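See below for the structure under consideration.
One protein chain is absent from this view; the other protein chains keep their places.
As written, the chains take the letters A and B, and residue 1 is the first residue of each chain.
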Amino acid sequence: MAKTNPGRFFEDYSVGQVLHHAVPRTVTDGERALYHALYPARHALYSSDEFARNCGLPQSPIDDLAAFHVVFGKTVPDISLNAVANLGYAEGRWLKPVYPGDTLRAESEVIGVKENSNGKTGVVWVRTRGFNQRDEVVIEYVRWVMVRKSNLDAPAPEAVVPDLKKALDPQDLVVPSGLDFSNYNFVQSGEGHRWGDYEIGETIDHVDGVTVEEAEHMLATRLWQNTAKVHFDLTFRPDGRLIYGGHVISMARALSFNGLANAQMIVGLNGGAHANPCFAGDTIKAWSEVLDKAQTTVPGIGAIRLRLVATKGGEPFVLKNEDGRYQPNVLLDLDYWALMPV
Amino acid sequence: MAKTNPGRFFEDYSVGQVLHHAVPRTVTDGERALYHALYPARHALYSSDEFARNCGLPQSPIDDLAAFHVVFGKTVPDISLNAVANLGYAEGRWLKPVYPGDTLRAESEVIGVKENSNGKTGVVWVRTRGFNQRDEVVIEYVRWVMVRKSNLDAPAPEAVVPDLKKALDPQDLVVPSGLDFSNYNFVQSGEGHRWGDYEIGETIDHVDGVTVEEAEHMLATRLWQNTAKVHFDLTFRPDGRLIYGGHVISMARALSFNGLANAQMIVGLNGGAHANPCFAGDTIKAWSEVLDKAQTTVPGIGAIRLRLVATKGGEPFVLKNEDGRYQPNVLLDLDYWALMPV
Partner (left out) sequence: MAKTNPGRFFEDYSVGQVLHHAVPRTVTDGERALYHALYPARHALYSSDEFARNCGLPQSPIDDLAAFHVVFGKTVPDISLNAVANLGYAEGRWLKPVYPGDTLRAESEVIGVKENSNGKTGVVWVRTRGFNQRDEVVIEYVRWVMVRKSNLDAPAPEAVVPDLKKALDPQDLVVPSGLDFSNYNFVQSGEGHRWGDYEIGETIDHVDGVTVEEAEHMLATRLWQNTAKVHFDLTFRPDGRLIYGGHVISMARALSFNGLANAQMIVGLNGGAHANPCFAGDTIKAWSEVLDKAQTTVPGIGAIRLRLVATKGGEPFVLKNEDGRYQPNVLLDLDYWALMPV
């Protein structure tokens, strides 16, 4: 019974290692439709081929977060099967839209390792890249996780902690080739608010909420071929399956349509914390804060930096307690850049 | 926090107003497959491209009710976000089949307003049209809803109550261009009963039942981008999410395959009442009554007018109490025209 994948342990990682993740995946109109059944996703660029063409793209891409989840899912068997915590994201960029028919694969390079003082776990940093069938990088991001050691006698490696940007610079953001908002249709997009209408520091309560069901988050997580047992097996998690953090991200982002309908494309992921675990029965609500705004290299296309917060039940608007820890009903604190018509 | 959509209130509507609904949607094979996963839909014309070609169409259209739901879903943020009741449908027609790859958008014209004597609510009538990417009308229907006033001091508008047909005349029905039942395959369709085999007044108990689950109706409702919170948020509806009425329509219509397998295409919606709310755990059963029959302009294609009743648990076959109100376990009372081989 030794043919199954035990996953990697902390001592199995070393800086410079490149992991070629298994099972490439072709994404189609089927994944696109499922994304719209699983999340209240309504951003027009991803909903209508005609709207996308009117914005200079050949058709609607696969939702930006769906593409992220496919790439992320590939990494799970190699990165996080024995992870005890998902610690952070940084320097995430969407470099090329993914279209129905594209086939994605993923690679990760280990860019940092640091054993914890307890000698039982360590932190591993990887830079993951998702490629399409033309070997073009479509997505890249850094993630770091805490991983168990299997052999407690394995010597601690030399600590390497990568120097990561707190946030991407606007000039790091890639505007998809051809994207053009000069004929942007604000009636069809659902709201009239442009880039110029948002102010740094402004917060938006996205009003709506979704109470999550077990069947839904499992369908979503499997769709991305993320098969980590914590998400599926109630004998392993008798108090409730742990919901894949990406499910919360997609739900919150979809809810943010109401108030941010024109924040069309996610192009940068500056950071993110899964502040508390999410379980079936929780009602996900979301609010956003405008953190920054910037021009892009393309006239008419602005970049907006947003904090996206998901909570259970809608409160609080204060994220952390006095001790600096997230309040117990905060689920997600995400920091991203999106493109908007100016 | 003023960038979100509060919805329209009664005083915001006036006769002649045209509302251009947001977020056009491209429907694909993905929506088609999901429709078959969500409902026990088996009508052959929508299941098999070969069967559809044998009936003169280029391929299977998107299910007639799926196309309706997409159009309906677009109207929710503008029409029924503050609605307290969905009062009725009339003069619904399917004018062009919708095919995978088509992009649908919707417009509604306000054709009637009437403030209620309480001064707090009013009834709004709209004629909604769904268009494809060639600006052809694919679906149209009238719907009226009771909507709250926000400003109770707003003066009552002049009452305009549209004159609506109790039922479409057979000559109002549009047979899709090219449709031809001369090579209709009654073995593949699942039943041998033709138009001539049904008698006015005949009732058919469709036998099967489906107990509805929360995850399923949410997947369906989201797929049509209907994001009204009553369908999703248990903190807003602690006693149970209200199931989108269209979910009951589709479930009942799919169940009606057993006995009406050759009532292939819905072409007219004469009226409909969501008699009582439906919740997860209810078991939807259905029965039909033949209300009328008519020739169409195309030889070999007959029209059949059907009452489709959905109930919780299968009873009763008497719809209303002595006081004229629907019995408590009646969910739906729908009146439609379908096309059948003669």
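The rule is short, and it goes like this: a contact is a pair of C-beta atoms (placed from the backbone, for glycine too) under 8 Å apart; a residue touches a chain by one contact, two chains touch by 3 or more.
Being a predicted model, the structure only gives us computed values, none of them experimental.
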Problem set entry | Hidden-chain contact residue, picked from the options B:T203, B:T297 or B:N321 | B:T203
Seminar exercise, completed: Touch assignment to the omitted chain, from A:G30, A:P97 or A:P341, lands on A:G30
For this session: Can you work out which residue in A:E136, A:D169 or A:D233 touches the chain that's missing from view?
Result: A:D233
Problem set entry | In chain B, positions touching the absent partner | 28-34, 36-40, 42, 44, 47-51, 59-60, 100, 187-191, 193, 197, 203-211, 213-216, 219, 258-261, 281, 283, 313-314
For this session: Since one chain isn't shown, list which residues of chain A touch it in the complete complex.
Result: 1, 3-5, 20, 22-26, 28-31, 33-34, 77, 100-101, 103, 105, 133, 213-216, 218-220, 222-223, 225, 227, 229, 232-236, 241
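The rule we apply is simple: only the chains that are shown with their structure count from here on.
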For this session: State the superposition rotation angle between the two copies chain A and chain B, fitting on C-alpha atoms only and giving a multiple of 5 degrees from 0 to 180.
Result: 120
Seminar exercise, completed: Whole-angstrom distance, CA centroid of chain A to CA centroid of chain B, is 36
